[in-house]
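In this view, the complex is presented without one of its protein chains, the others remaining in place.
Labels A, B and C are assigned to the chains in the order they are written; within every chain, residues are numbered from 1.
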Amino acid sequence: MKESGHDRHFGPVSQPPGLVPFGQVYRLVFAASVKDLIRRRRLVFIGLVCILPLLVTAMWRAFGGEHLSAEMFFSNLVSLLYLQLLIYIVALAFGVPTVHDEVEGRTITYLFTRPVSRVAVYAGRLTAVQLLAGSLLALSLVVCFGLMVIGNPGVLDLEFIRVYVNHVLIILFSTIVLTGLFSILGVAFQRPLVWGIVYAFGWEGVVAKVPGRLQTWTLDFHIRNLIMGEEDVQKGLLDTFRHLLTDQAEVSAWVSFAVLTVALVVFVYVGGVLFSRKEYVIN
Amino acid sequence: MNALRSIIRTRGLVQAYGPKIVLRGIDLDVPPGASGLLGPNGAGKSSFLRSILGLVPIREGRAEVLGLDSQRDALAIRRRIGLVPESDCLVPGMNAVEMTAYCGQLVGMARDDALERAHQVLYYVGLGEARYRDLGGYSQGMKQRLKLAQALVHDPDLLLLDEPTNGMDPPGREAILELIRDVSRNKGLHVILSTHLLPDVEETCDQVIVLHEGRVAETRPVAKSIIEAGRVFDVAGRGDFDRLRQLLMDAGHSVEDRDDGLRVTLNGALGVEPILQVAESMGEELELRHLVEAGHSLQDSFMEAVR
Amino acid sequence: MNAPVLECQSLTRWYGQVIGVSTVDCQVGPGVTGLLGLNGAGKSTLFKLMAGQLRPSLGRVLLLGHDLSHHRGLFRWIGFCPEPDALYESMTGREMLVYLLRLQGFDAPESERRAQLALDRTHLADAADRPVAGYSKGMRQKIKLAQALAHDPKVLFLDEPFNGMDPVSRYESMELIRALGREGKTVMVSSHILHEVEEMTSIILLIQNGQILAEGNIREIRDLVERHPHQVRIECEDARRLAVDLLPMEEVLGVKVEAPLRLVVETDRPRRFFGRLPHALLSSGVKVRGFQTLDDDLKSLFEYLVEDAG
Partner (left out) sequence: MPIHDQGYRHWDGEIRQHPLRWWPIAQRGVMAVLPQRKVILLIVLAWLGPLVKGVTLYGKLRATDLLTQVLGDKGAEVGAKFFWGAIDQQGFIVLLFVVLVGSNLIAADRRFKALQLYFSKPLTPLDYILGKLGIVGTFLVLTVWMPVMLLWIFGLMIEPTAEFFGAVWFVPFSLTLYTLLLIAVAGLLILALSAVGQKGVFIAGAWIILFGYGPFQLVILLLRELSGQAFWSLLSVERDLEHVGAWFFGNATDPELHPVASLAVLLVVVAACYAVLRRRIRPVEVVL
């Protein structure tokens, strides 16, 4: 070792300190992320997109009520707008930035210089994002329900409520699954939005329409399959859809549910592990 | 053209954004040569530059740049100045020659003139080798040089620089400061250097203007002002300075500790001899490396002006 | 057993084929150490490696004897002020500090207390409850500084902490950093403004081409650089006569009369020369107004070292 001019002042060696408890970190990151997401402009834009189905509903109320029954209208609305477009847009808009917001904004350094588990950070941010994405869609669906029902109690039968609740649950569940997937892209890629769009409107959009077993490899198939499991609502356009796909793979709704659940668990796990191993070179 | 007595001349300049007054009546005559513009954040430096370039309307008073009224002749003023902005401001997708020539054209040079002149100034700022490379790949130092080139392309009479050495390493800074010195001392360009780095001003400017809370807090020459000729000295060096201090105090002088040495105020005879005698008496255990008349540094008078 | 506060052992880091830092061995102890180097010399990489933000390709970083890449808990002892201008824009200064303090494991009241302390130390108390998006550049740097010191770490890494600060903030922050050094913290600070580094510390670590070029006390390093003789400028009432008197000194390499009242003496043995200079001046009888060493500062030292290293 070189001779050098100043005293090194060697300090005593003690045990290295431990990490901050997982739960505490999770709660803090979750709360901070929710606050941050609410203040972002993104929320307004996506909120505007979520108004689209409400416009259509308003039109149905104004002009189409007598041609199209409430259940049929609603299940068409769900399959055409929510399941084809909105859940992807919302999941992309919230899932991709889960971690990427902090990487791009270069604030991730502040979290990485704390004695915390990165998995806790990831979990906190992911659940915050999922909460927001879910709430936005849920709000849109609740207003939609109101638009259909208020001043129009005739539609409010048991069947309609069953269909409604069922569809809402499926939409929220699939949004959570998709958000988990897209947030992995945000962890792994420099330009995750591009990859997300390619996946959402390329793979999901095209492969899910291909007849045969191939389509069972898309999330879209299983999400749709959950709805298909619903016997009485496959009249309207959905019915036509199914006839187009002559070689519709036969998978039970429960299997699809299991597939999606497993997918969600895998997505969260992979995202968490990737995030805790990944090294971000921030300049 | 007759020589200007002041390149910028303001009288009662008041500037405000809505109800927020940022310049509270500035009377200033900036003499030819290089001037440093200093001031803490929010002192009104940017607002001052904006109003003399005619970018924002003036609330009250008037401002003249190179003899032109900043409100009426804003475009004419901007034809005769070159601005080096603080921020990045270079959009990738061009090389340095295109960029510089483009800026020349924007000022009003003919395309051929601008191209020829672009090569010249790029050589001058030291980008000769890199001038055909896309500026997206430039280092911080190269970007600063290019920003200087685009400001010089039309041979302005007045060069305005906003933090021109930002993010540059020591040799890079030195090179930029050398260029600024050269154009202002040897080529007759007037320079206004707005910066937070007092050493940059010390190395390039003849005088400084300190703004504080929308007013001119001080104008002074850059050269340090001697506190009291032959009586107050700063000494520095190596060896036993504790003993030096003791010996000086024993001899009746007052001694004050400074960051890197002592400040001695002599009691009695003027001149360095009393200090040299004490140093000599200590023999070779003391290495006296600096012995200079103490003065108010730029730092001192800046801090005084804004407190 | 004792261990240095911070120790790098043959630390190496590549980015693909580009080498960032190459077999760096060094130890850093309490007090302020200035990290210097040209742009692209590997300063930032070394900083990030030492602060555990990058994994070494080879070698390791030890903090009080513990390997940084194995114990994430060591971040309790580290404060890091990153160079990029990035903050949680939607939070207020206080919110940001409290959030980051709570992530250090402090409970809510303790975090509030420490946040206030850090705000006071960085002179940000007045702006504490405004969103940081509206901060001036100097305030943004200060809040970065505040989050680095709020949890009372043993080691602080401050990467270009004065960038964009106005002179007042610079002065205040330099005072703060000196104070941290006096408190026994190990502070590593990088800056391009050598003048400021000199005011904060006399101990530097100079990095060039990814390797340590020099470490230690500025003045001692200067005396080691023998290739460049020291130059002393003397102001006096008769430069020529004084030149004649000084030239016979055996330590003097040469004398140059710059002006009738000013001469520059070159010496390659500074210690002896300066020890004998007062006697020489007094016995010459020429009235002297003062003298100063021209290249005794960090700026010249940096130039010489970097130049010689190529």
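To be clear about the criterion, contacts are C-beta pairs under 8 Å (C-beta built on N, C-alpha and C of every residue); 3 or more make two chains touch, one makes a residue touch a chain.
Since the model is a prediction, treat every value here as computed from it, not as a measurement.
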- line: Per the whole complex, from B:43, B:83 or B:127 the residue touching the absent chain is B:83
Field: Identified contact with the non-displayed chain, of A:193, A:207, A:251 or A:273
entry: A:193
- request: Using the touch definition up top, pick the residue from B:8, B:63, B:109 or B:247 that touches the left-out chain.
  value: B:109
- prompt: Which one, B:69, B:155, B:218 or B:260, makes contact with the chain that was left out?
  reply: B:155
Message: Suppose we count only contacts with the excluded chain; which residues of chain B make the list?
response: 46, 49-50, 53, 55-56, 74-76, 78-79, 81-83, 85-94, 98, 102-103, 105-110, 113, 117, 120-121, 123-124, 150-152, 154-155, 160, 162, 182-183, 186-187
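Here, only the chains that are shown with their structure count from here on.
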- line: Chains in contact with chain A and also with chain B, listed by label, are C
- request: Name the chain whose C-alpha centroid is most distant from the C-alpha centroid of chain A.
  value: B
Message: Please identify the chain lying most centrally, where each chain is represented by the average of its Cα atoms.
response: C
Message: Can you work out the whole-Å distance between the CA centroids of chain A and chain B?
response: 54
Query: Which of the residues in chain C end up touching chain A in this complex?
result: 1-5, 15, 25, 27-31, 44, 51-55, 64-66, 71-80, 82, 84, 86-91, 99-100, 102-105, 147, 154, 184, 203, 215-217, 220-221
- prompt: Where on chain B does chain C make contact in their complex?
  reply: 38-43, 139-141, 163, 166-173, 196-199, 230, 233, 237-239, 259-260, 271-273, 276-277, 279-280, 283-293, 299, 302-303, 306
Message: Per the contact definition, I'd like the list of chain A residues that touch chain C in the complex.
response: 1-2, 4-14, 16-21, 24-25, 28-29, 32, 35-36, 39-40, 105-107, 109-117, 279, 281-283
